[in-house]
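Right, chain A next:
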Amino acid sequence: MIGTLIAQDFRATRKSLVAVVGIALLVVAVSLTMTALRVPVIGQIGLVVGIIAAVMLTLVVLGLLVENYWRTMYGREGYFTMVVPVRGRTLFFAKVVYGLTVAVVGAALSALGLVGAAVAFALSQRQEPLEFLRTGLGMVEPWMAWFAAAALLLQIAYLVVVGAGIMSIGAQGRFNHLGFGAPVLGAVLVYLVMQVVTFAAIMVVPFGVVMVGPDAGSLVPRGMLNEFIAVLGDDPATGSTQPPNVLGLGFVFTSAALIALMAWWGARAVDRHTSLR
Partner candidate 1 sequence: MQIDDSRPIWAQLVDEFRRRIVAGEWAAGARVPSVRELALDLGVNPNTVQKALGEIDRLGLTATERTAGRFVTADESAVAGGRAALAEATADRFAAEARGIGMSLAEAADLLSRRWALHDDAPDATASREKPERKAP
Partner candidate 2 sequence: MNTPLAIEVTGLTKSYRGRTALDGLDLRLAPGQIVGLMGDNGSGKTTLLKILAGVLAEWEGSVRVAGHAPGPESKATVSFLPDASFLPDAHRPADSIDLYARFFDDFDPSRARSMVEFFGLPWDRTLKEMSKGMREKLQISLAMSRRARVYLLDEPISGVDPASRDVILRGILSNFDDDALLLISTHLIQDVEQIVDSVLFLRAGSVLLHGGADELRAEHGMSLDALFRKVYTS
């Protein structure tokens, strides 16, 4: 049944996704072409527009996923979804799996768009694009690239799972008189709380990565707290201020914990607290 559910989501969103992605890619292509062809003024604007459109692609795709989730689970189409003979948690996980797949594809397309922007920029500066890319990649440590990719995937998982969880929790009987406002409030609340929690985790959790120096890229059991205090309490008399050379990675644990919590709580909300209006 999970396969049928996911296929149905695809069927329902296929047209909109194709339209949105198509338009975004078109905008990216056209604006970057202007850049590459060194068209005066429009070319520079084109670069900015191209980059923005590439990034927006993922954001709009996520927006579409949110709309589809809310409409099919708690809008009037919810009356079909919720009588399908499956457990609530199965519905939740099917939608999350679909959302993750679509979001990852969207992010990949966005990344491609940004690479395209780099190429267009190179061409506009009369540089050889492949050389340009190689040089650029050379400036980045390999560990940073993996780190960035992992962080991006974590962020996508976070947005999809936590988003779905917040929507389903907000749709419970005791909140649903607020309509979509409930998940919006929930999202704001989660954001504020996570800002605090993430900061604390980066500072305190003994898990970080060395950023500069000979062992850059190695993982160390240190949070950023000492560095932070050192920066704050730096005595100008003792010498130059050292930038922190360890990046606290505690946020990975807290993000993963929230993802797990929202997955459990969201599935439970659909299972036991579905209250269609």
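The criterion applied here is as follows: contacts are C-beta pairs under 8 Å (C-beta built on N, C-alpha and C of every residue); 3 or more make two chains touch, one makes a residue touch a chain; residues count from 1.
Here is how the candidates were picked: all candidates are chains of the complex that A comes from, given by their letters.
All values reported here derive from a predicted model rather than from experimental measurement.
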item	value
Selected neighbour of chain A [touch, this complex] from 1 or 2	2
Candidate 2 partner contacts - residues on chain A that touch it in the complex	4, 8, 12, 76-80, 82-87, 172-174, 177, 272-276
